[in-house]
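Shown here: the complex without one of its protein chains, the others still in place.
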Amino acid sequence: MSVIVGSDTRLCVSGITGSEGTFHTLNNKRYGTNVVSGVTPGKGGRDVEGIPVFDTFAKAVDETGANTAMIFVPPAFAADSILEAADAGIETIVAITEGIPAHDELRVFTQLRRQGNVRLVGPNCPGVLSPGKANVGIIPAAFFKEGGVGVVSRSGTLTYQIGNEIAQRGFGNSSIVGIGGDPVPGTSFIDVIALFEADPETELIVMAGEIGGDAEERAADYIAEHVTKPVVAYIAGFTAPPGKTMGHAGAIVSGSKGTAAAKAEALEAKGVRVGRTPTQVAEIAVEILRGA
Amino acid sequence: MSVIVGSDTRLCVSGITGSEGTFHTLNNKRYGTNVVSGVTPGKGGRDVEGIPVFDTFAKAVDETGANTAMIFVPPAFAADSILEAADAGIETIVAITEGIPAHDELRVFTQLRRQGNVRLVGPNCPGVLSPGKANVGIIPAAFFKEGGVGVVSRSGTLTYQIGNEIAQRGFGNSSIVGIGGDPVPGTSFIDVIALFEADPETELIVMAGEIGGDAEERAADYIAEHVTKPVVAYIAGFTAPPGKTMGHAGAIVSGSKGTAAAKAEALEAKGVRVGRTPTQVAEIAVEILRGA
Amino acid sequence: MDLLEYQGKQLFARHDIPVPAGRPARSVDEAVAAADEIGYPCVVKAQVKIGGRGKAGGIKVAQDAGEARAHAEAILGMDIRGFTVHEIWIEGASQIEDEWYASIIFDRSAKKPLVMFSTKGGMDIEAVADETPEAIATRHVDPLLGLQPFEGRRIAYEGGVPADLVRPLGAFLTRLYETFVAEEAMLVEVNPLIVTPERELRALDAKVTLDDNALFRHRENAELRDPSAEDPQERMAHERGLTYVKLDGDIGILGNGAGLVMSTLDVVARYGGKPANFLDAGGGSKAEAITQAVEVILSNDRVKAVLFNIFGGITRCDEVANGLVEAFRQIAPQVPFVVRLDGTNDQEGRRILAEADLPNVHPAATMDEAAERVVQLAKEASA
Partner (left out) sequence: MDLLEYQGKQLFARHDIPVPAGRPARSVDEAVAAADEIGYPCVVKAQVKIGGRGKAGGIKVAQDAGEARAHAEAILGMDIRGFTVHEIWIEGASQIEDEWYASIIFDRSAKKPLVMFSTKGGMDIEAVADETPEAIATRHVDPLLGLQPFEGRRIAYEGGVPADLVRPLGAFLTRLYETFVAEEAMLVEVNPLIVTPERELRALDAKVTLDDNALFRHRENAELRDPSAEDPQERMAHERGLTYVKLDGDIGILGNGAGLVMSTLDVVARYGGKPANFLDAGGGSKAEAITQAVEVILSNDRVKAVLFNIFGGITRCDEVANGLVEAFRQIAPQVPFVVRLDGTNDQEGRRILAEADLPNVHPAATMDEAAERVVQLAKEASA
C-alpha cells in the first residue's frame, strides 16, 4: 500500500513536451511509474519516447485511461490545465508548477471542492513518491526505499534531507508527499496524515512544517483526536524575521502569527515529538521504530 | 400530506413591508399559513400586524426558525434575496417576483444547486397552495378545497381556471404548484411530478404546460418511466406564432421548437391524456377519478 | 429584444470581437457618404430583424459610389418578409477563405449557457444539426466559472479547426462569452464567422437578443430599441406597460395571465375564430389598465369583436368591470364585446356590468361559451 500514487497510477503529464516536463516524465517512467500519456495543445498525435501526446485531457483520458495528472506547464497556464484535468475526470492532480497566482489557486480549489472526488497535491510541490511503486514529480527517488515511514512536508529538499537521514539509519518509506510551499495548498497536512493513518503499510508519520499559516497547529489538533500512529514533526524557520517571505510564498511570519515556536509548542502540547534539526527528527523516528 | 408547503411550513417573507408584500403575507396568514417573520433591510425591529421584521434572513432564521421564504422584492433585488435566504439555511424558497434578469437566475440556480438541500419554486410564479394547510404566494385559495388532485403549472390564472373547473365537479387538490413562466424555472415539472408521485394524498396529477422549451417533452419521458398515478395534461399556445414571446419570458416558439403541438404529441405518445381546453382537462380528470 | 445586425456588431466591437468597419445609414445620401468613407468595394446591407435578407435582395456589393447609391435606393424601404427596411449598414467588403458558425444560447434543460460551434458556417445551423450533427461542437458553460481557455480549445479541436486557428478561435469564443455575460444576452450568434486570407477571424454577421428584464442595468442598450420599426399597437401597449402581441385575425382578446390568454386564443381558434392579438392585462389588473388595454385593442382597425376572459385571482372582477365601463365612457367602441368574468368578486363585477347596461356587451358564463359567442359576433360583423 501507499498513498495518493501507487501501482494503480496511470499518469498523464501536462506540459510533457517542455524540456523540464520531458526530463521528469522520463525520470518517473524509468522509475517504473505507469506513464500513459501527455497533453500539450497543438502537439496532439506526437509522442515523447513512445508516450502518446494529446491536444486535450479529454482525449488523453478517453484513449489512455489516465487517472492521475502531473502539471508541468508555466504558472500562467497551470490553473487552466488543472481545471481541464479535473473536467476530464482525472482524480489525482499533482501540480509541480511554482508561482501560480494566488487568485487562480483560490478559484481552482473552490471549483475542485465543488466538483468533488478530485485531489490536488501542490501546487509548488515536489510531488509524491511511493517507493517501489510510482514516482510522480521531481523527488529524487534514489535516496528512498520501501518501508514504513510516511513523510509529508511543505518543503522538497528538506524532505530529502530528512528522508535520507532515515534511510541511512536503515528505514524506508511508504510514501513521501510534498504538499508544497504555497499559502493555500490543495492537499493539507491533515489530509495526508489521515491517509497515512489509514494506510496499513505506514507505521510512523513524519511531518515537516515551516513558518506561516496555522496548518501545523490544526494538524496537531487532528493528530490528538484521530491519529493512533506515532508522529514526529519538524518545523523550519525558528530564526525567520517577521514580515519576510522566506522563499515559499506561504512561509511568512505575519505579526506574531505563524511562528515556528508557536507551531512546535502546539504540536508538543498534543504529544507530538518535535525534532529541532533534521538529524534529530531522524533520530527520534528511528528510536520509535526500533522501540516498536 | 401535500408537497412543498404544508403544516410544517414556517414562512418568512422577503419584502414584507412593501404594499404587495404586506397584502399577500396577510392573505396567506389569514388562510392559516404559519407566517413567522419577514425581512426588509433597514426595517428590522418593526412588525407587520404582529409579524416581526428583521434586517437579515440570518436573524429571521435564528430568531423565528423560518424554513420557507417567499420573495416579494423587485426584480433588481430578487436574486440577492434568494441567495441570502439560501445562505441563511432556508430550505424552500418561493419566488413570486416577475422580471428577474435571466443571467441573475442562472447564477442563482447554479449556486443553489451547488449548495444542495434548497428548493426554489419560481421565480415569476403564483406560489404553492396546499389546501387546508398552507398558502405561500398569490393563489386565490377560495377556489380550491382539499382533495386528491395535484396540479403543476407554468401559468397562474390558467391553473385557477382548471382548478376551479375540477372543484365545480366536486373534487379537491392536494397541492397546486405554480412553477412559473420564466425560461429557466427553479423547480421543473419533473421535480413536482416526482413529489406528487410520492405523496400519498395525491391520486391524479394535472400538468398545465405551454409553448417554449422542452420541459413538457422531458416530463413525458419521465412520466412514462417513473409515474404510476394518472396524469392529465394541458398545453397552452397552439395558435401562438413563432418568434413571439407570449407574456411569459419562457413562452416562445423558436423556429420549429417548443410548439404546443409537439408537446401534446410527446405527451400522448407516452400515454398521457391531453385535454384541448381547460374544460376538457377537468372532464378527463374527473372521468378518471370517478372511474378509479 | 432583438438587435439589428449593425447594433450587434457595435456590441461585439465593444468587447474586442473583430468586425468589419462600417456605418449605419437611414437615407440614400447618408449611405453614399458612408460608402465613400469606408471605401470600395463595400457591402450595402438591409437592417431588418428577420433572416433571408440575402435571397430577398437586401445585401449588395457596391464597387463605386454610383452602385452604392443605386443599392441604397433599392434597399431602403424594401419589404423583406413583412419587415420594411428603415436602415441600412454599409461595411467594407471582406475576403472570405472559410465560413464558420458560433453561437451562445441559454440551454433551459441544463440551466447553463451552451456554446455551439461549427466549421460549416454561412448556412442554417438547424439544417447542419439535422444533416451532420457531428459537425457541431458544443459545450455547456458553468455560469460561476465562465468559459475557460481549455474549453475554448476543446471546442476548437472537436470542431476540427486547423491547428493555427485553435487559439484564435478560443480567444474569439472567450470574447463572445464575455459579450453574452456582460451585455446580459439571451443569444449571441455569428454566422458566418469568417476566416480571412490573412488567417484572421471576423464576425461577418451578428445576431443578438438581449434580455429585456436586464435592460435597466444597460441604459445604452435600452436605447437601441427602435420604436419606429415597431408595430404601432405594440408600441402603444409597450408604452402603457401592457403585454401585447399583434396577430393577424379580427377578434380582439384580453385576459389576465399569460397562460389563460394563450389558452383563450386556442379556444377561440377551436370555434373557428381568428384572434387579432394577445393581450395580458397582468395579474392584479386595475381599472385604469383595463381602460388602456381596450384602447390598444381597438386601435387595430381590423378588430371586429372583442373577448374579455377574466379569471380573477389577484385581479378583482369588479375592477375589471369598472375599467370596461370607463373605457366605454371614454371611447364608445363600435364593436361587440363578450365578457366572461369569473373568480374574485365575480358577482360584483357582473352586477356592475348589468347596471351599466353598456351597448353591445354580452356576458358569458364560461370560457367556451364566451369563445363561441365572440366568433359568431365577429362573423356577423364581417358579413
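Per-chain numbering from 1; labels A, B and C assigned in written order.
In this section, a contact is a pair of C-beta atoms (placed from the backbone, for glycine too) under 8 Å apart; a residue touches a chain by one contact, two chains touch by 3 or more.
These figures come from a predicted structure and were not determined experimentally.
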Legend entry - Shown chains touched by the chain that is not drawn here: A, B, C
Inset, instruction - With the full complex in mind, choose from A:211, A:266 or A:284 the residue touching the hidden chain. - result: A:211
Inset, instruction - Determine which one of C:145, C:222 or C:356 touches the chain that has been left out. - result: C:145
Legend entry - Options A:34, A:92 or A:161, residue touching the unrepresented chain: A:161
Legend entry - For subunit B, residues in touch with the removed chain: 41-42, 44, 55-59, 77, 80-81, 83-84, 87, 107, 111
Inset, instruction - Spell out, residue by residue, where the missing chain touches subunit C. - result: 144-145
Inset, instruction - Could you please point out the subunit A residues that touch the chain left off the display? - result: 75-76, 99-104, 106-107, 109-111, 113-114, 126, 138-140, 142-143, 153-161, 164, 181, 183-184, 208, 210-211, 213-215, 218, 234, 236-241, 244-251, 255-256, 260, 276-279
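The rule is simple: only the chains that are shown with their structure count from here on.
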Inset, instruction - Work through the pairs of chains, note which ones touch, and then classify the graph as line, ring, star, complete or other. - result: line
Inset, instruction - Please compute the C-alpha centroid of subunit A, do the same for subunit C, then give the distance between them in whole Å. - result: 56
Legend entry - Geometric centre distance via CA averages, subunit C-subunit B, whole Å: 27
Legend entry - Residues within subunit B bordering two or more other chains: 114
Inset, instruction - Two or more other chains in contact with one residue: find those residues in subunit C. - result: none
